[in-house]
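Apart from one protein chain that is not included, each protein chain of the complex appears where it belongs.
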Amino acid sequence: MTTTMTAAATVDINYRKVIARALADELATDTKVVFLGEDVGAAGGAFKSTEGLKQRFGDRVRDTPISEQAIIGAAVGAALMGLRPVAEIMFADFAGVCFDQLVNTLAKYRYTSGGQARVPVTVRMANGAGAGFGPQHSQPAENWFLNIPGLKIVVPGTVEDMYGLLRSAIRDDNPVLVFEHKNLFALKGRVPAEPDDAYLVPIGEADVVRTGQDVTIVATQQMRHRALEAADQLAATGVTAEVIDPRTLVPFDLKTVVQSLRKTSRLVVVQEGPPDGGWGATLIASISSHHFELLDAPPTLIASDPVPVPYSTPMEDAWLPDASRIAAVVLQLVRF
Amino acid sequence: MTTTMTAAATVDINYRKVIARALADELATDTKVVFLGEDVGAAGGAFKSTEGLKQRFGDRVRDTPISEQAIIGAAVGAALMGLRPVAEIMFADFAGVCFDQLVNTLAKYRYTSGGQARVPVTVRMANGAGAGFGPQHSQPAENWFLNIPGLKIVVPGTVEDMYGLLRSAIRDDNPVLVFEHKNLFALKGRVPAEPDDAYLVPIGEADVVRTGQDVTIVATQQMRHRALEAADQLAATGVTAEVIDPRTLVPFDLKTVVQSLRKTSRLVVVQEGPPDGGWGATLIASISSHHFELLDAPPTLIASDPVPVPYSTPMEDAWLPDASRIAAVVLQLVRF
Amino acid sequence: MTAVQTETVTRDRLLEMQRRMCEIRAFEDIVKDWFSRALVRGSTHLYQGQEAVAVGITSALRRGDTTTCTYRGHGTVLAQGAPLDRSFGEILGKANGLCGGKGGSMHLADLSVGALGSFAIVGAHLPISVGAAWASQLLGTGAVSATFFGDGAANIGTFHEALNLAGVWKLPVLFVLENNLYGEYSPITTTTANPELVDRAAAYGMPGLRVDGNDVVAVFDAAASAVARGRSGQGPTLIEAMTYRQSGHSRSDPAKYRPAGELEGWLARDPLTVAERRLHDMGVETAELDRLRADAEAKVRRAAERALSWPEPRPEDRFEDLWVH
Partner (left out) sequence: MTAVQTETVTRDRLLEMQRRMCEIRAFEDIVKDWFSRALVRGSTHLYQGQEAVAVGITSALRRGDTTTCTYRGHGTVLAQGAPLDRSFGEILGKANGLCGGKGGSMHLADLSVGALGSFAIVGAHLPISVGAAWASQLLGTGAVSATFFGDGAANIGTFHEALNLAGVWKLPVLFVLENNLYGEYSPITTTTANPELVDRAAAYGMPGLRVDGNDVVAVFDAAASAVARGRSGQGPTLIEAMTYRQSGHSRSDPAKYRPAGELEGWLARDPLTVAERRLHDMGVETAELDRLRADAEAKVRRAAERALSWPEPRPEDRFEDLWVH
C-alpha cells in the first residue's frame, strides 16, 4: 500500500460519494479549480456523485447544455487562461462524442504549441460494465486512449485511490482522464475527516495489493476485486498470488510489475474490455519484449469477449471475467 | 502473394488513382453502392483520388457539408434501407470528430438490434505520417479502433491490395474501415484493364511478401516497404527475413504469422504509431500468450515514439521507424 | 411558425389513436413498476405524458416509412407497431425480446415495422434518419423518415449537422422535437440560449411547426402536412411538440426540481384526457372510452405476463449477432 495512512481522524464513505468529497477538497484548496458538466450542479450529478458542490462553490460549478464537444473545448480554453477545469462526461461511452476534442485538442495542445502552455484539465467519466446499462453505456473506455500520447489515465479501484488520485489529477499540470467505475459506486472505504495532503495518491504508482510467490496478477477497478477473490480461492489450493493494481495506466508503473515478476516469473493480466488494443495486451507486449527472460510461462491476458457489452444479465455477467475464471487460468499457468 | 494474378490485360496505375478505379468498378457492378463525403464529387477529392466518379455516377456520388458525424450517420441510415454506402473521411485524424458514430453506432448497430440488420458501410480515410502535415493530419488512426468490436479494418500497402481490398470492403456485409496511406500515394502497381473479380483481395488474409528463415517481420503500409528494405540490408549480412503484411488488422490472420514463426522462432513487429494500445502490441501479446513455446527470443515491437507526430522534417522522419533501425533490431535478435 | 389546420381526424381514426396511447400508457406503468421492483437493471426512461407525440406522428406514416428515437423510445416503437410482448421482453432482457436481450430498455428496435431503433447517445440517431431519407430519395420509394428527440438534444452537434444536411439535400425527414421542458434535470432556459426551438428551423431552410404535443390531433395534422411535404420532394420539416414528462428523467429521479404546480397543470392536460374530450365531443360515450382503456390495459397486462414467462438468453448467445458471416 503506497498511500501513507497518518493518524488523522478518518470517516467512512463510499466510492460514489468520495468523488464529491475529493472535488470539494480541491475546489476549496485552489480557487483556480472550476467544474463543469451536464446536470453536475443543481441536480448533483446523474449519479449523485457531485451533490452539494454547486451550493458551496457557486459559479465555479456550472451546469452545461448537452454539448460534450463544447464542454471539453471550453475546459481547454479556460485552462489556457490559467484555470484548472474539471469536466464531467457523464458516461465514459460519451467520450466518443467529444473524442476529437480529447485526442486532437486536449492531448496535443501543449505539444503542438511547442510547450507554450500547460493544459491542466481533468476529465471525469463513469466507466465500465456490470450494471445492466447496455452496449452504449457500459464500455471500459480507458482503452480508447492508450495510443494517444498526451493524456494521463487513472483508473481508481478503491475509495482511497479515488480520493487520492482525483485530487492528484486536479493538481497535475497535464491533462488527466479519470475513469470512475460505475459498478464500484457502493464500495466502502475511509478518507480523512479533514482535507489532508497525506492522502494524495501519486499518479503513476502501482499498488501491490496482496503479496504472493507463485504468480503476478495485474488488474484494475472491478477486476482488481475479482483478482483478490481469485487469490483467496487460490490460497486454498496452496498457490499464492501477488495482486498488483497499477491504478494509473499512463504513465504505467512497469517497475513494480517487473519487481514482482522477478519473484513469481508468471504474469496474468485481467482486463475489463475486449482483448485487442487494450492496456492488458500493451503490458504483456512490453514485458515480453523487455523482460522475456523473467517469464517461465506464457504471459496471459484474461479479458472480456470481443463483442459489445450485452444488456441482459446472463450475457453481461459472462462478458466480464470472474474470480473462478482467473483462478483457473492461474492454476494452469503455475503447472506450466 | 495471395492475389491470384490471371492472364488478363493489366494497366499501370498508382496507389492514389487506384482508389477511384476501385470505387468506379464497384459503383458500376452494384447500383446499390453510393458514395458520399466532403468535396469527393465535383472536385474529385482533396487528394484527387475520386476524380471522375461524380461525372460518371451522378447522384450516387454526393458532396456533403463539413459534417463528419452526419456523413457517417447518413451512411448507416442508408445502409439500413438497403444501400451499400462508401463514406470518405478526408484525413483519418478527423475520425475523432465522428468517433461516436463510428464506434457507438456503426460498430454496434447490428449487435444491439440482435442481428436484425446488416450495415454494409465502408469508411475510407487518408492515413498516416511522413508527408509533413503536422500533428492533426498525420496520425495512423487504425490503432484507435482495435478495442471496438464490430469494425473490420483494412490497411492496404500496395496498389494491388488497395484495389482488391477496397472492392472487398464494399462487398462486405459488415462495416469496414479502409485506411489509405497518404505517403504511398505515388506508389506504382498494376490492376486489370477491365473489372475482374480475380483481383479481389479477401479481407483477413495476410500476404507473405518475402520468405526467409531467421526472423519474421510483420509490418503494414509504409512500414511494409521499410521492412522489405531492411530485409535487403539483412540479406547482405547473411540473415534472411520473412516479411508478412497482414493487410487486414481485424480480423487478423494470426495463422500465417504462427506458421512463419514455426520456422523462424523470432518475431519483430514494425508499427507506425505510438507503441501503446496498437495492433503491434496486440499481436505480440497474442503470440506470447498462445504460442510462447515458438519464441526463441523476445518478441519485439518497433514503433513510433510516444509523442504526437511533429511537423518539422527532422523530427517527423525520426518519429517513423526506418529500415536501418529495423535491421539493427533484427540483428540483435538473431544473436539472442 | 406556420399555422396548422386541425380537425382532419375521423372518429374511428381517433379511437384507434386513443387505443394506442392507452396501450403505451399501460406499458410504461408496468415498466415503472418493474423497475421499482428491480426486475429490470440499468436505467429506464419512461414516456408517460408524451404519448400523443409518438402516436400522432406515426399515425401519419405509412408502411415503408421509418422512425428513429431515443432511450425514451418505448412509446415510439410501440406506436409504430412493435409487438407489446417482445418489447417487454427486450426490457426484461429476454431471449425472445425484440433484440434478443442485447439492447435492453434504451435500444428497442423492430425493423419489420420500420422502427430503426432507439439510440442511447443523445442526438446520434438524427443523422441515421437523414440517411434513411437519402436512400428514399435515391431509390425513389417516397418513404419518409421521422426522428424523435428531446429539447436537450437540440444543443448537441449532430442536431445541427443533421438538420443542415437534410435541408440542403431536401430530404423527406420529420424532425420531431419533443419539448418536455427538461434535459435530465436542467430546465431548458438554463441550457439553451434561445428557447424558441422551433425558430431554429429557418437556419436550415425548412419550415418549423410548433404544436400542442398533448393533443394527438394537433400532432397528427402537423405530421400529415410534413409528410406530404417530404413525399413530394420539398424537403424536411421541424415539428416542435410541446409536452411534458410525467415521470422523472429515469428511475432514480424524484424530480424535485419541478416548480410547484407544474406537474399538476400538465396532468390536467394529460394526452389521454385531451383525446377523450375530443372523442366525447364527437359523440363517443364515456363507457366506450372506459372500455377501450380497460381493454388496452388487459391486453398489455397479458403481454407482460407472456414476456415474464420467457427464458433468459444463454450466456453463449453473447457471441451471436455481431458479424455477418
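Note that the chains take the letters A, B and C in the order they are written out, and that residue 1 is the start of every chain.
Simple rule for what comes next: a residue touches a chain if its C-beta (ideal position, glycine included) is under 8 Å from a C-beta of that chain, and two chains touch if they have at least 3 such contacts.
None of the values given here were measured: they were computed from a predicted structure.
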| said: For a quick check of understanding: of B:110, B:124, B:137 or B:226, which residue touches the chain that isn't displayed? | reply: B:137
| Among the options A:49, A:67 or A:147, which residue touches the chain absent from this view? | A:67
| Contact residue for the chain not shown (choose from A:12, A:30, A:173 or A:194) | A:173
| message | Just checking the interface: what residues of subunit C touch the absent partner chain? | response | 155-161, 163-168, 190-194, 199-200, 202-206
| message | Give me the subunit B residues in contact with the hidden chain, please. | response | 38-39, 42-43, 46, 48, 63-69, 93-94, 96-97, 131-137, 305, 307-308, 310-319
| message | Which parts of subunit A face the unshown chain closely enough to count as touching? | response | 34, 59-60, 62, 64-65, 67, 69-83, 85, 100-101, 104-105, 109-118, 149-150, 173-174
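In the analysis below, only the chains that are shown with their structure count from here on.
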| query | Just curious, how far off is subunit B from subunit A if you go by their C-alpha centres, in Å? | reply | 31
| query | Counting in whole Å, what is the centre-to-centre distance of subunit A and subunit C, each centre being its mean C-alpha position? | reply | 37
| said: Nearest whole angstrom, what separates the Cα centre of subunit B from the Cα centre of subunit C? | reply: 41
| query | Among the residues of subunit B, which ones contact at least 2 other chains? | reply | 100, 104, 111-112, 149-150
| note | Two or more other chains are touched by the subunit C residues 97, 101-103, 107, 119, 121, 124, 157, 322
